[in-house]
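Removed: one protein chain of the complex. Kept in place: all other protein chains.
Coming up: chain A.
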Amino acid sequence: MSTDVAVRVEDKLFYNRYQVDPGRAHIKVRPHTTPSPQLKALLKACPARCYELNDSGQVEITVDGCIECGTCRVIGEASGDIEWSYPRGGYGVLFKFG
């Protein structure tokens, strides 16, 4: 049961600095027809809301806002639902404070 207030995560990510590595996604979702429970959990658990459901009901990832926490790896790598790496050196999120 979720009692969430509407939160715009995009606004939060807007505070951050990123060095995007175009065309090199460091996380990939395994192609599927119906999402597994793990993939569904990622829709809510990812703190940057990188995972989203597309119109035909599959889970997709956009890594641009990723803050590299590793939560999705802990939930979804063992089952093979996702492949997870760090971005290339120097790319990704650049924390000013951390």
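What we mean here is this: a contact is a pair of C-beta atoms (placed from the backbone, for glycine too) under 8 Å apart; a residue touches a chain by one contact, two chains touch by 3 or more; residues count from 1.
Please note the rule applied: contacts and distances are computed from a predicted model.
The protein name that UniProt records for the chain not on display, among "AAA family ATPase", "Mycofactocin biosynthesis chaperone MftB", "Methionine import ATP-binding protein MetN 2" or "Protein FixC", is "Protein FixC". In the full complex, chain A makes contact with the omitted chain through residues 1-5, 7, 9, 12-13, 15-16, 19, 38, 41, 44-45, 47-49, 67-71, 73-75, 77-78, 84-90, 92-98.
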